[in-house]
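As you look at this complex, bear in mind that one protein chain is not there, while each of the others sits in place.
== chain A ==
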Amino acid sequence: MGNQALCQHDRTESMLKAEYQIRQRKVTQVNEAVKLDLEQEHKQSLIPTIYQNEQQQTSCLHDWLESLHESVLITQINLNCDASTKFLSEIDEEEEIDQTKQSLIDTQEIFEYKKSYPYCNSNLDMVIINFYILKKNEFKIKLIMGPPKQRIRWSCWQLMAYTPKFHIQSDGLSFVEQDQKYAKAIRKDIHRTVTSNEIKYFETGEGQKDLEWVLLKLSKLFPKLGYCQGMNFLVGFTLIINNKQTDQSLQLLAQMMVNPKYLLYYIYSDEMPLVKLLEFICINEIKMKIPDLFNHIYLKLEVQNEIWITKLIMTLFLYNFHINNVCRFWDYLLATSIFDISDIICSLIDLNRYEILNMEDLHQFIQWFDSYQKKELDNLQIDKLIQNCNQFKQKKNKINQYALHFCILHPMRHPLIQQIAENYENLTKMKEFIKKDIFSC
């Protein structure tokens, strides 16, 4: 009996050891393929953090690399042979269920991807695409949990932001005929965007120059939009995350402007229609899911949206939260959609319900809200906040219903809201509308 137990123990130990070795081999293999080790140390140091847990980060990184192993193998086959099946053009349309079938990316589709993202063609990007295609759900869960390296994060974000068949050409834009009105407004804000003294890139002025360049290009890409305050925060942030890659920042944000999942264009365009709709959704979600907090915040404290929700929407959390925390919010939004901003807002107030319910006036609420500007939430706090979003997640068809409800209440609504009410789940129609609305003269 004793010997049997000992044998069992030995076997378990040797199995664990073997598993560990396999895991290590996979990690090494993926690391060699995507060359993550070559990532220079200074990239990470762009965002100083007071919460550095190296052991946890390494474990998370290995976990990611192991998950990418299959994708690495497939990418290698795919690049060497001409084997292929389908995808990429259907990224958005697919059901969010893990695909068990073995699927390879069509080489042609890779070219399409490269064409849309001319500056994003590393092995890592390809592996990430494969991972997403193979295990869509696992990919999104991992993204929401927070990638361990900014390079992985950036690859994931680019893939999520990508709008199939929507090419945005920015190379031919010259500054010669730039709209002086927007250029002047942009110059007023480049010093008022990333103000932390801890980020050297912006302290030295290099960041401001890049920020101005991307904003000017964006205003040229979307002439009807031009420049609106709030866009500067997004550009500054992306430049920090992707380590000063101006072209990639421009592409990512341009894609997010027109992608029906994010529709950033309509946050900043005249009348700010998406801000209005998102505020409407947030208020109604709070009212329905956490009515006691709704009553306290809106009826007792008389808090208005403009002092908190508007800021969160217009800067995607950058105005009020530490940059490292904002990374996690963006992971969540990019894995879901802009409409899920209400999940995060509900989760935030829900976790602070005791403090909020004890507030006696508007000033106390504002002090609480502004306090996030001065602190970085640690990993446990931010994990809890993100996990808590789950209980506030809304179904996709709810968006149409909210938009429809908004249209009934506001006869003078913007055509975008009408479009969301009618066609939010029909991506083709949404894309047609966006294209016509944004780019036609």
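By our rule, a residue touches a chain if its C-beta (ideal position, glycine included) is under 8 Å from a C-beta of that chain, and two chains touch if they have at least 3 such contacts; residues count from 1.
Please note the rule applied: contacts and distances are computed from a predicted model.
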Matching the hidden chain's UniProt record against "Ras-related protein Rab-1", "Small monomeric GTPase", "Cytochrome b-c1 complex subunit Rieske, mitochondrial" or "Translation initiation factor eIF2B subunit beta" returns "Ras-related protein Rab-1"
Sole touch to the unshown chain from A:163, A:284 or A:315: residue A:315
Touch with the missing chain holds, among A:19, A:32 or A:271, for A:271
Per the whole complex, from A:138, A:292 or A:306 the residue touching the absent chain is A:306
Which of A:228, A:377, A:404 or A:438 touches the missing chain? It is A:228
Out of A:192, A:287, A:410 or A:435, only one touches the absent chain, namely A:192
Touch rule applied to chain A and the missing chain gives residues 185, 188-189, 191-193, 195, 197, 228-230, 232-233, 268, 270-272, 275, 304, 306-307, 310-311, 314-315, 319, 360-364, 366
